[in-house]
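For this depiction, one protein chain was excluded, whereas all remaining protein chains were kept in their positions.
Letters A, B and C mark the chains in the order given here, with residues in each chain numbered from 1 onward.
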Amino acid sequence: AGELARSCLWLGDDALIMSHRLQEWCAAAPELEDEVALANIGLDLLGQARLLLARAAKADPGMVPVVDQSDEDALAFFRDAEDFHNVRLVELGGGDFAFLMARLLVFATWRLALLQRLANAPDPVLAAIAVKGVKELTYHRDYAARWVVRLGDGTALSHDRMQDGLADVWPYVDELFDDDAELRAEFDAVIAQVCAAGTLQIPVVSRIPEQAGHTEHLEPLLAEMQSVARAHPDATW
Amino acid sequence: AGELARSCLWLGDDALIMSHRLQEWCAAAPELEDEVALANIGLDLLGQARLLLARAAKADPGMVPVVDQSDEDALAFFRDAEDFHNVRLVELGGGDFAFLMARLLVFATWRLALLQRLANAPDPVLAAIAVKGVKELTYHRDYAARWVVRLGDGTALSHDRMQDGLADVWPYVDELFDDDAELRAEFDAVIAQVCAAGTLQIPVVSRIPEQAGHTEHLEPLLAEMQSVARAHPDATW
Amino acid sequence: MDLEQHFDATIARDQRIEPRDWMPEGYRKTMIRQVAQHAHSEIIGMQPEGDWITRAPSLRRKAVLLAKVQDEAGHGLYLYSAAETLGADRTDLTERLIEGRQKYSSIFNYPTLTFADVGVIGWLVDGAAICNQVPLCRSSYGPYARAMIRICKEESFHQRQGYELLMTMMSGTQAQRDMVQDATNRWWWPSLMMFGPPDAESANTAQSMAWKIKRHTNDELRQRFVDMSVPQAEKLGVTLPDPELKWNAERGHHDFGEIDWVHFKQVVSGNGPCNAIRVSRRRKAHEDGEWVREAAAAYAAKRKEAAA
Partner (left out) sequence: MDLEQHFDATIARDQRIEPRDWMPEGYRKTMIRQVAQHAHSEIIGMQPEGDWITRAPSLRRKAVLLAKVQDEAGHGLYLYSAAETLGADRTDLTERLIEGRQKYSSIFNYPTLTFADVGVIGWLVDGAAICNQVPLCRSSYGPYARAMIRICKEESFHQRQGYELLMTMMSGTQAQRDMVQDATNRWWWPSLMMFGPPDAESANTAQSMAWKIKRHTNDELRQRFVDMSVPQAEKLGVTLPDPELKWNAERGHHDFGEIDWVHFKQVVSGNGPCNAIRVSRRRKAHEDGEWVREAAAAYAAKRKEAAA
């Protein structure tokens, strides 16, 4: 159960924080079509986060902060930064549309490969979440890939910005993969294909990982996300 | 005492929130000299806020939230948006350097005139705060006025931006003045002089005030300002 | 029968005008303006509520709100498409919006101060929008009427969600109940203004009614909204901020107080509390997206060339 709870919590945190970063693009996308698409992706991930956090709480109730809220809300709104387990990739703040697409491509490609494996998880709830997620992530990855190619092979300016976006994301790629060489190879193959189509170079990773688990971007993100919930801990919404 | 507490609280809130908006410019000013100047002004106002909030709390302890913190911190960090009494001018978020200077000119000119009157307040503490503040505000006003003139009479681009900055600030000017015609006349005279020197038009006010006391900018500002303090209500810093 | 007679006969038979049909220039212009303003309203309307997505206090409410704001973007899309069937160009319409040459519903020029505003916007603002829009499902212009059918369905879903949020908040803490009452106080009068000026002063109504692109007068719709809202407010347990509001058995309607039309005109003419920020955020999104749209166009052109 410990292992299951941990997996669900980690996957849930990734989805929750990545969804937050997509929510920030609301009313700021380059076209209405992208407005709709980004909200859609944000919603899919938020949905995954809710199911995963609820599953984690059920598998190990001890990890849920003791507040008068549902499990999913207790986990989302009443944990501090050090208790979040998301990868740093999703918490990075700021960046332009090219950065967003670079991050989404990396995130969706990685998570799709992960969820494909979890579709056979022994826990039937997790397996069902994974099966549903695979469909969603396939769309997310394709949406991001199309933009990466378009920006890469668009104008000189968009090419440079797309290349910069990849460079900014790349230092946070290695830590997505423990020592699962197969997963990494699958990921690398997709990225190589997309970059080739977009006349883009795959960045050379050299930035070292930080010592700590999180970047300085997570704390302000949580301060915003949790502000209303924490101002009214006894409220029902 | 009710009147004194209220005056101190309102003046303190103005200074606290304006200081916050200046703090946001840290490491983002156009020149190092401005970095130093903006921090200086932010510090002066923060100092005024601390003295005024402490005085307000002493005059009416009933207005202080019941937490295990000093009066000034209880007031700053444990009140919600609806209990803040600052003018809306200071809470507006975003804007470029021209907007910042337009706001600072308006704020400092108004507050200087106010504090000059309060230098003779019956309460000796408030009077002393006012006397000290007059010196500080004189510098703030002159700093802002110099930039308004420079930007107004600089390049065509800076002229337009300065004019836009004034236009964005202007709807929030009327509410600074109740019905003290003398105060308003004093303010108008200074502004007219600065605008003339900067070849700028004084905007025609036409935007109506909102019904409510605050803009939508205050809540997110407080969420940020109060996040750490509220996460650790029992802490001492 | 000439073109104009044919057009008039179609309208008279309550049949729809379709994009390829001949139509008077005045009708086309009026329709473009109406559809564009409606599209702009959906897009600008994303902002005041959208600001609360990242701060929504429960994950369920966050999902509901994000989905609602997404729907608004979708509505904007259909409506711009409907305007394009009349020969308008989306980019041109967007530019009219960000240059302040075309309007959007003035209700979105008010600030959203607490999370209760999200609920009250659903209840009152979407409620008023539905009153306005249900008759438009029978608009004489086909593409607009069809868009409205879909939009109204979604809007009434949003309205129920908003009301349900308020019901939940009213059964929560005292602070939550206070937030709901405060938000109600702030949004009630602006919601009444959404129906536009009184009939006596409404210039375009007669022609629009004749063309069947408007089916009821402003005052009729406003009365319907008031009559609908009063029992909802009672059930919720909030007071509507109008001391003159009371049932008039004789009229079979609620009487209500005088609307501050001077205030309304100020907001419509660009001087509301949030007009500047709403338009400037839309402008910034448009400008920030310029290089992306250019890249997409350049890429499409290259692909076309390669295929040729």
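What we mean here is this: contacts are C-beta pairs under 8 Å (C-beta built on N, C-alpha and C of every residue); 3 or more make two chains touch, one makes a residue touch a chain.
It should be emphasised that the depicted structure is a prediction, and the values quoted were computed from it without experimental measurement.
Peer 1: Taking the whole complex into account, name the chains on display that the unshown chain touches.
Peer 2: Its contacts among the visible chains are A, B.
Peer 1: Which one touches the absent chain: B:Leu32, B:Val66, B:Ala181 or B:Val204?
Peer 2: Touches the omitted chain: B:Leu32.
Peer 1: Using the touch definition from the top, which of B:Leu151, B:Val173 or B:Leu218 touches the missing chain?
Peer 2: B:Leu151
Peer 1: Which listed residue (A:Glu3, A:Asp174 or A:Glu216) would be found touching the missing chain in the intact complex?
Peer 2: The missing chain is touched by A:Glu216.
Peer 1: Give me the chain A residues in contact with the hidden chain, please.
Peer 2: 81-82, 168, 171, 206-212, 214-216, 219-220, 223
Peer 1: In the full complex, which residues of chain B touch the absent chain?
Peer 2: The missing chain touches chain B at positions 16, 20, 23-24, 26-33, 35-36, 39-40, 42-43, 46-47, 49-50, 53, 69-70, 72-73, 76-77, 96-97, 149-151, 153-155, 157-158, 161, 224-225, 227-229, 232, 234-237.
By our rule, only the chains that are shown with their structure count from here on.
Peer 1: Looking at B-C and A-C, which pair shares more C-beta contacts?
Peer 2: Of B-C and A-C, more C-beta pairs in contact link A-C.
Peer 1: Quick one: chain A and chain B, Cα centre-to-centre, how many Å?
Peer 2: 40
Peer 1: Using mean C-alpha positions as chain centres, tell me how far chain B is from chain C in Å, no decimals.
Peer 2: Computed value for the inter-centroid distance: 36 Å.
Peer 1: When the C-alpha atoms of chain A and chain C are each averaged to a single point, how far apart are the two points in Å?
Peer 2: Chain centres of chain A and chain C, defined by C-alpha means, are spaced 34 Å apart.
Peer 1: Which residues belonging to chain A are in contact with no fewer than two other chains?
Peer 2: Within chain A, the residues that touch at least two other chains are 224, 227-228.
Peer 1: Note the residues in chain C that touch 2 or more other chains, in rising order.
Peer 2: 55
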